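What follows is a structure written as structure tokens; I'll ask about it next.
The other protein chains are all here in position, but one chain of the complex has been omitted.
This part shows chain A:
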Amino acid sequence: MLKAVILIGGLQKGTRFRPLSFEVPKPLFPVAGVPMLQHHIEACAKVPNMKEILLVGFYQPNEALSRFLSNAQQEFKIPIRYLQEYSALSTAGGIYHFRDQILSGGPVAFFIMNADVCSEFPLLEMLEFQKEHGNTHVILGTTANRKQSMNYGCIVENQDTNEVLHYVEKPSTFVSDIINCGIYLFTPEIFEHIGLIFQKNQQDLLLEEQMNGWQRAEVIRLEQDIFTALAGREKLYVYKTDRFWSQIKSAGSAIYASRLYLNQYHKTHPERLASNEEGRPTIRGNVYIHPTANIDPTAVLGPNVSIGTGVTIGAGVRIRESIILHGATLQDHSCVLNSIVGWDSTIGKWARVEGTPSDPNPNDPYAKIDSETLFREGKLTPSITILGCNVNIPSEVIILNAIVLPHKDLNRGFKNQIIL
């Protein structure tokens, strides 16, 4: 039997997802109409012999997470449990801490996935690949362009055997254009390697005289501590995919990830895509509309638009490349482009809410979305406009390349600013 572990992080991680992460844990943020995590869970539930899904992270227990878990269990008919770390133990520390839970029942192998990636999840192919390569550990890789590869974990591959010869996390010089997708397939043997590192850490820290040394020893990073050690020892193999894959670090990448998943719905969930019908709004490209949304037939939506529950959209509204979260209201003639409109926000008549997309170069098949810094040369980098929860935009103003924190009532337009 098989298991899957999804690393969901905690509040201290994922600060690049603010202000959206103020309201909801990042793994629950809706991408293409459903929580980010649900795409992982759907993919796992499709794998035969998948017996259990474990979520490992350090979020305090919260209502949103619990509700999501119970709904998901019902819908996908598979046990899903949340294992809360007592502190941030990093990518290997968490699973090592819970190794007994992961290994209970005797799985022959288990997947580890980062919650903040968007992927087609070729899990069956990875299982097949693992069998062909002597049941070793598998890491999912994809190709990036030379310049961008250095923002990720880089994998040097033996082209004949697919063995990982060398692994470096975010090198400062070019190493390889094959990057780590944050999705792995391990056998239980991995815990021996992690255990060795754990003991080594303990010994090092004893020498250092730290008070909480025993705690810090448990902080183990898969990438820097485990993969670099396993490389070149015929233990770690890379399965390369050319299917879609993207990180979801910033709010802008949520819109890009939405586009990728919405496109996938043609194959996997065509019922989630809206279509053009008499008396309904005009739909262009891929659009997700929750059934409880109330949309005027003269509105024009898409491409790449997700509309959440209970959203109200007035006459003559135009939305493109945006995510409209639950309960928001867009009044007549307003225009929303490249933006995320927060829960219960209101956009006044004729207002224009616009951001700048940070999409990868469409001419480069290996280009990935840029993880731009918030500021460049002292100025705010033009990016997706984000309205936090319960933000009110008055009529007829323009909000351009701005980030508005929750519960703000604006009285004028803003450009290229963060509004606290």
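Keep in mind that, in the parts below, a residue touches a chain if its C-beta (ideal position, glycine included) is under 8 Å from a C-beta of that chain, and two chains touch if they have at least 3 such contacts; residues count from 1.
Here is the rule we use: contacts and distances are computed from a predicted model.
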For this session: Quick one: find the hidden chain's UniProt protein name among "AP complex subunit sigma", "mannose-1-phosphate guanylyltransferase", "Serine/threonine-protein phosphatase 2A 55 kDa regulatory subunit B" or "Nicastrin".
Result: "mannose-1-phosphate guanylyltransferase"
Exercise. Which of A:23, A:42, A:157 or A:332 sits in contact with the chain that's absent?
Worked result: A:332
Seminar exercise, completed: Of A:82, A:265 or A:350, the residue that touches the missing chain is A:350
Exercise. From the list A:16, A:235 or A:320, which touches the chain that is not on show?
Worked result: A:320
For this session: Please give every residue of chain A in contact with the chain that is not shown.
Result: 315-316, 318, 320, 332-333, 335, 337, 349-350, 352, 354, 396, 398, 400, 415
